[in-house]
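A protein chain is absent from this complex, but the other protein chains hold their places.
Labels run A, B and C following the written order; every chain starts at residue 1.
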Amino acid sequence: MKLLYFAWLRAKIGIAEERVDPPAGVATVAALLDWLRTRGPGFAEALKDLKVVRVAVNQEHVGRDHPLRPGDEVALFPPVTGG
Amino acid sequence: MKLLYFAWLRAKIGIAEERVDPPAGVATVAALLDWLRTRGPGFAEALKDLKVVRVAVNQEHVGRDHPLRPGDEVALFPPVTGG
Amino acid sequence: MIRVQREDFDIGAELDALCRGKTGIGGLASFVGLVRDLAGDRRIGAMTLEHYPGMTERALAEIEAEAHRRWPLDAVLIIHRYGRLEPGERIVLVATASAHRQAAFDGCQFLIDWLKTKAPFWKLEETPEGPRWVDAQASDDTAAERWSR
Partner (left out) sequence: MIRVQREDFDIGAELDALCRGKTGIGGLASFVGLVRDLAGDRRIGAMTLEHYPGMTERALAEIEAEAHRRWPLDAVLIIHRYGRLEPGERIVLVATASAHRQAAFDGCQFLIDWLKTKAPFWKLEETPEGPRWVDAQASDDTAAERWSR
């Protein structure tokens, strides 16, 4: 699974992109976020307040119950501020 | 008093601009329109339906009861269609 | 700023000039009206825009001033052409710049709605059946009325 981080999520986590192989139980976006928080203080800090974390799977905005598959591209980012 | 005619009012009346000296009783826009209608078939035809005649006095839109003075510039035209 | 002219205008150059040196502008809304080749189901060869010199400038200046009174605008532009115009040619450009986009959008729409019912311009279309003066549209009155207060 490919993970991408943007804006202050990227800055707090300290990486822009990584490949991960989450445990078998991580089958939804919500489960992925819970697992990521356990991966270190940068992740815990970045994912402290999930109200301001948005998720896209394969470049589409998705909700917390969206299912995940091994080949997915999953991006985490704050609410967008373009325009 | 200077009179100006625009668009199809000008075309029907056959003149774009004239100087007139209306009778003493012509003290409002409404009275001017009534008097102009008596000045010939072109005027009568152009002013047949006053619902589609707009009037500006000294380059400001005015209503029918607007008072007139000898030096005024009075313009008659159809509803505007610019933009 | 207002201008009434026969010549065409360059949208990019006009909007650049409008915003130049004003770094508090967050949004610039603009609208360009163009000559269509169809009016209802009539094919239009060209049209001639007649106006009332003097009153036109006064009416546009008043519309500009009213937009400034109603919204916090950093800049307002109205350019309206007259004379003979062919399909695809630009007729009018209105633009508003503001710190905030909603003010820019509302101000811009106000400009064109008021212009269409208050500025002394008249269109004469060239149709296959001969020249024809364009009738005012009730929808234009309705659009202008939403700004009345």
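Quick note on the criterion: contacts are C-beta pairs under 8 Å (C-beta built on N, C-alpha and C of every residue); 3 or more make two chains touch, one makes a residue touch a chain.
Model, not experiment: these values are computed from the prediction.
Visitor: From the touch rule at the top of the page, work out which displayed chains the omitted chain touches.
Guide: Checking the complete complex, the chain left out touches A, C.
Visitor: Of the residues C:105, C:133 or C:147, which one touches the chain left out of the display?
Guide: For the chain that is not drawn, the touching residue is C:105.
Visitor: Which parts of chain C are in contact with the chain that was left out?
Guide: The list for chain C reads 10-13, 15-16, 19, 21-38, 87-88, 99, 101-102, 104-105, 108-109, 112, 143.
Visitor: In terms of residues, what is the contact footprint of the unshown chain on chain A?
Guide: Contacting residues on chain A, toward the hidden partner: 4, 6-8, 11, 56, 59-61, 75, 77-83.
Here is the rule we go by: only the chains that are shown with their structure count from here on.
Visitor: Averaging over Cα atoms per chain, report the distance between chain A and chain C in Å.
Guide: 48
Visitor: Just how far, in Å, is the C-alpha centre of chain B from the one of chain A?
Guide: Spacing between the chain centres: roughly 73 Å.
Visitor: Give, as an integer number of Å, the spacing between the C-alpha centres of chain C and chain B.
Guide: 26
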